[in-house]
Each structure stands twice: as C-alpha cells, then as structure tokens.
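Provided herewith is a single structure, encoded as structure tokens, for subsequent inquiry.
All protein chains but one are shown at their positions in the complex.
First chain written, first letter: the chains are A and B, and each begins at residue 1.
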Amino acid sequence: MRKTVLSLVIAIVACAMVFAGGSSESDSTVVKIGVFEPASGDNGAGGKQETLGIQYANSLTPTVMIGDTEYTVELVLADNESSNDRAASAAATLVNAGASVVLGSYGSGVSIAGSDTFRVAGVPAIGITCTNPQVTEGNSHYFRICYLDPFQGTVLANYAYNELGARKVYCLAKLGDDYSGGLVNYFVEQFTSLGGEVVSETFPDGNSDFTSYIANAKNSGCEVFFSPVSTEAAQLIINQSDSQGLGMPILAGDTWDSNVILQAALGKNADITVTTFYPEGADPEFDAAFKEWVNADSTRLANNGGDDTISAVTAMGYDAYYFALQAIQNAGSTDPADIMDALWTTEIDGVTGHIALDDVNGDAIRNTVYVKHANTTTGGWDALPAVVVD
Amino acid sequence: MDREKRNHYIRLFSAIAAVYIIITILEFTLRPTSIVFTVLRKGAIYSLVAVSMNLLNGFTGLFSLGQAGFMLLGAYTYAIFTMPVSVKQSERVYRYYECIVPFDTGVFIGLIAAGLVAAFFAFLIGLPVLRLKSDYLAIATLGFAEIIRAIFQWDVLGPLTNGANLLREFKDLSRITIPFTDIPFPPTLFVFIVVGICVLLIVLLINSSYGRAFKAIRDDETAAEAMGINLFRHKELSFVISSFFAGVSGALLAMFQYTVQAQQFRTVLTYEILLIVVIGGIGSISGSCIASFLYIALSEWWLRGLDMGTFLGIEAPDLFRSGFRRLVFSVIIMVIVLFFSRGIMGDKELSYERFKSGVRRLMPGRRSR
Partner (left out) sequence: MADFFHQNLSYFLSGISVGGQYALIAIGYTMVYGILRLINFAHGDVFMCAGLMMVYFSSSLPFAISIPAVLLLTLLLGFVIERVAYKPLRSAPRMSVMISAIGVSYLLQNAALYFTGGLAKVYPEIPFLSRSVQIWGATTRVVTLVTPVLTVVLVVLLTLLIKHTKIGMAMRAVSRDFETSQLMGIKINRVISMTFMLGSILAAVASLLYFTNYASVTPTSGAMPGLKAFVAAVFGGIGSIPGAVIGAFIIGICENIIKGGASIFGIPGSGWTTFSDAFTFAFLIIVLIVRPTGLFGEKSVDKV
C-alpha cells in the first residue's frame, strides 16, 4: 500500500513539475544574460560580490537597444557552488534557460570546467575575474576582461623581490585549484628567474588547519608568505598566522581584495599586500552610487560581506555587464553566434579602465595592476602605487 | 509456462526497443541544449554505477563504499587514453608537466580500458580488504577510495595525471562520431547504448550460476561455504566486476561533463549512489535505474526552481534562494529512507505483471482496503 502511495505521489509530482519546468515562455523583447557565479562554497563570498556588480549595473541600465527595438535584459543566475563538477550542470542550466551571453565566473577552475558546455551550445562567455590563461586559450567562445596570471604572477614576483626585498618565498596553493596553482606557478617562474628561492606546498580540499604550513614557512627561513588562495582559506591563514606569530609579510593575488580579508585582519598582527583590478576611490562617482545602492537593502549588504567596501570584483562585474550590453548592441541581435562575433571588436571605457580584447584568445589588453595594503587598524585598504607594465 | 515466458521476453524487448526509439526521436526533435538530455544522460550514467553498486551491496551482500574511487580510475584512464597526442604535447592541458603518454586511442578502447584499470585495482584492493566483515569492509573500501584520490592528485604523478588539475579535450560526448565517418553520433543515444549493454551484462551475470552463488553468500555466508561455494573467490569476482562497470560509468561521466578532476570523486559521490540504490530498492536492478533517473531529474531539473526564485509559479526570492533545492531534496530523501525503507521496488524487478496489478490497484471505483 505504502509503495503504491509512493509511486502515485512521485508520478503526480513528476507531472506537475514537468509542466512547471516547461512553462518558461520566451518573450520576444527580452534578452537573457546568464550569470555563472558561485554563491556558495570556497568562492561564494567573491562570487556574490561579483554578482552584485552585475546586478547593480542591471538596475541602472535594465534595457538595451537592438536595432530600433528596446529589449529588456533579464539576468539568469546559476550557482556553480565553486565546484568544478557542479559547474557543468550550472552551465547547462544557463544554456537551457536561453542565455544569449554568459558572464563569469569568479574562480578559474569552474570557468574551465563550464567552458565546454558553452562551447557545445555555441553561447559566448565573458570571464570577469578568472585569471588563469587556460580559460580562453585555444577556444573562440570564452572571452575575458581582466588581466592574466602570467602577468599578475610576474608583477607579484617582482614586487616580492624588489619592493619587499625577499630572497626566499613560501608559496601555498590549494590542491587541484587552477587559480592558486596557476598563479603560484607563474610567480615561481619569475621569482626564480630573478635569482630567488621558493618553498612551494599545497593543502588539500577541506583543510582548515594551517598551523603546520605556517610553521613550515617560519622554519624554512622564508621572508614572504605567498598564498593566493580563496578567501575562505585566507580567513584561516590570517587568523592562524597571527596566533602562531608568522612574522613575515603575506602576499596574495586578486581574490584577497575582499572585505572578508579586511575583517579577518582587523586588529591582528598581519602585514597583507594584494594585487587587484580596481582600487576603491579610483572612480568616486561610481563608488558613492554603489555604496548607496548596497546600503539600501539588507540582502545586498549581506551579499557584500556585511559592509559597503567596494571589492574590485564588483567593479569588474559592473564593467562586464556594460561590455556585454555593448556587444549585444554591436551584434544587433540576441543570437549567441552574432554576439560571439561582435565580442572580438567590442570596446568600452569602464570604471576599471579601457577594455578591449586581443584577437588571439579574446583576452583583455591590460597593463596596470593595482596594489593594496590591508590597514589592520582602520579595517580598510591603503592604496600603494600601481604597477604599469609596458 | 513456456508461452508465458515467451510473452515476457517479447514485452521486455519491445519495451527496451521503445525506449531507444524514443531517445532517437528526441535527439532529432528537441533542442540539443535541452535539460531533458542532461537528465537522460546523467541519469543513465548514474543508473550504471548504481546497478554496479547494487551488484555488490544488494546481490552479494558486500557493503562496499569504494565506488567513487573506481569511477575516478575509470574517468582518468578514459581521459588519458583518448586525449589526442597533439593536445597532450601542447600546453593546453598538461601545462605544468610534460605528458608521458605517447599514444591515444578511440572511444571504445578507452571505455574498455577504463573498466579494466578499475577492475585491476579492485582485484589488488580486494585481496586484503575482502577478508574484512560488514562495516569494516565499508570503511576500508571508503579509505581506499580516498587514497586513490590522493594518489591521483600527487604532483609526482603529474606527467601522467596532470597533477591535481583538470583533464579535458579528450573524446567527450560532443566529439564522438559514427565509426569510420565524421558524422557526429547522437550523444544521448550513445550513452544509452553503452549503459544498456553494461546493464544487460550485469543482469545476465546475476541470472547465471555465479549470480546464484552471490545471492547465497548474501543470504548466509556460512551456509554458502558449507555448500561448497568458494567465498573469497566469489566475493573477489563480484568486487572486480562491479568495479569494472563503475570504471566504465566513470568514463561516461567524464565524457558527459567534458572535464574530469580527481577532486570531484569524494566520499559524497559514493553516498549519493548509495542513496540511489536504497531509494530504488536494494537488490532490484530496475529499481536502481528508476531511482537514478528520478534522483537526477529532481536534483537537476524539477527542483531547480527552488534555487532560482520561482517554483511552480510561486515567486519568493527570499525563500527560494540558493541552497533551498538541496535542503528540500534532503528532506525528501529522509522521508523516503524513514517511511519507505524498502525503496521503490523493494527487491523485486519491474515487470508487466506488476505494472498491471499496480495500475489495477490504483484504478478508481475499486473498494478501498
């Protein structure tokens, strides 16, 4: 009897949901932009901030002119859970929802993992802050508006060698993470070519005990602790480096440009320097308006990490949205294939600078890396001189 | 009696043929990006691994939790075997290592190799582990799966496994063709054919004399031994065969999601498959298959709305936010586990007779019990 009830319930639910699932009527004057970002997992905090930038831009400019028709832009969000194996199914959700172009993701690994789903469906994707070269390399559907790790890694290595005067650096990456693994790799290449020495280690997924890694850094006589890992691990590293008396500067890449780091470092004995895409204060008008928008809603505030600090990824998300709109406008159509063609030649002036793509892989042509230092008394960022490479 | 049996087979084969015809029709009518295909493909792949786990847990009574490890072996073997040499030598995938595999193979050799490698490791692992009993066996196999995962992430093996990084650009579902031509093979049909053959082999095995020996071991080890069944040999056989098919399904999973990475094959994956087996009914092949499709359809499709703000037409972005789908899903699982602990099919198989009697019971107008 029970089994009969069960099968009946399942059948009814199944039918109901098939109809519910199939009811997404497509409006002819709507263009859908997929937002392929993590909302949970290791990179959830950063993904949410990037999404906020996109949502903010969408709230300012909710329509786009294609030819003579005004189209409403609809954002379709899918959570890739910061996990490479969930990325493919999140990507499939976006493709299935009929996205004309996809933005994201925060985190290089998930971008690479979702890439083929977009390739097969012929939907163009615009990487916002995924810096690993493999995201766009050798394909024609993934584009990117930020700089790449070989560039960032080189800048960081030079910074450690020249500005911090370090000769031996401890590098810590997460096992199987394309972002931290890649960045450490390029850092090591440059740093050893400068004549420095490195100790490189990895930690496994789910690890929260960094005390032994910190002890390793101290015992091996390193002078800088380079750990461009996710903000989730970063919190723990900052916390434990304080209690273990790490006693050396910490250097990291763009992921650490987040108020999560500031909150973790507040009042601690931590010397943290990061490289990033956008320093708060570079565009006061954008900053002020965004802060107002974030403070107006408690959910937004929570998604931004509890305060109104502007992360570089938010500004990048904002730019990415306008970049996508420009591409749609240039294409003059909502067809993914047309947008893909148009993206190669799209250019805009965003808050993070001028964005144009090269014609090899569709990567942004950027030459500026901003450098910030965490102020542990005010809980804000102090801007250091930006590095411009010709 | 004979006639009934013949009728049974005719019905069975026409039902199976109908499934394949429907799949083929869908392939040519629906949009290729439709979520239906995601569900069908992933559901079929999970069916295979669930059935392989059922062979072990349901038919031989060996409580093993190593499935994720064998899937990993299969997935990596397939990816490494079928990745074109030009990709291996370029920097596109093996960026930090020099790949040491100088050859590439076709899809079928890749799939079979995937199974064989998994089976080989199962053979080695089985030697010590299968002497353990119930829970201890479960823990030991779970431990081996974790060890396999760590070995594949070890950077010393990087030239083979690409360290802990992603493998991609192998012959995935978008790259398979009809043999000797360049015409792409319908991907969902491909998955169904491979899974169909594998499940058929497992069914044949279960109905053979080996299968009866497995069931005897499950029901009472001591009695089975007394009847002259070599316990260890049969356990090892079941373990190796189950792992072979887990390996094949791992390879299919790699094909399905275009990329593969050791990180994904965690214990959670094994738990997921175990849940499918239990929901379907321990000891029922058709139950495992039905449960896989339901499980995948629920998690990937029907409940998606719970994460995305709108569900069944109700819009409540504050309630239906990211993560709600999984919460609801786990509640459903708990309800099934607690109130329907024998699963959808129990240990019976789906058949026309049962279907008929089930329909009759549900028919309106009949007196209630």
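As a convention for this text, a contact is a pair of C-beta atoms (placed from the backbone, for glycine too) under 8 Å apart; a residue touches a chain by one contact, two chains touch by 3 or more.
The model shown is predicted, which means the values in this text are computed figures rather than measured ones.
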Which residue of B:63, B:96 or B:185 touches the chain not shown here: B:63
Touching the absent chain when the full complex is considered, from A:63, A:239 or A:329: A:239
Touching the absent chain when the full complex is considered, from A:63, A:140, A:158 or A:207: A:207
Residue in contact with the excluded chain [from B:34, B:105, B:267 or B:351]: B:267
Positions on chain A contacted by the hidden chain, ascending: 39-41, 44-45, 48, 79, 81, 175, 199-204, 206-213, 215-216, 218-220, 231-232, 235-236, 239-240, 242-245, 263-264, 302-303
Residues of chain B (touch criterion as defined above) contacting the omitted chain: 57, 63, 128-129, 131-136, 138-140, 142-144, 146-147, 149-151, 153-156, 164, 222, 267, 271, 274-275, 278, 282, 321-324, 326-327, 329-331, 333-334, 337-338, 341
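By our rule, only the chains that are shown with their structure count from here on.
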Contact set on chain B toward chain A in their complex: 32-35, 38, 42, 90, 92, 95-96, 150, 153, 155, 163-166, 168, 172, 174, 256-259, 261-264, 266, 294, 297, 300-305, 307-308, 311-313, 318, 322-323, 336, 339-340, 342, 344, 346, 358, 361-362, 369
Sites on chain A touched by chain B in the complex: 1-4, 6-8, 10, 13-14, 16-18, 20-21, 23, 39-40, 76-79, 83-85, 88-89, 92-93, 95-96, 109, 112-113, 115-117, 119-121, 134, 137-138, 175-178, 181-182, 185, 202, 204-205, 299
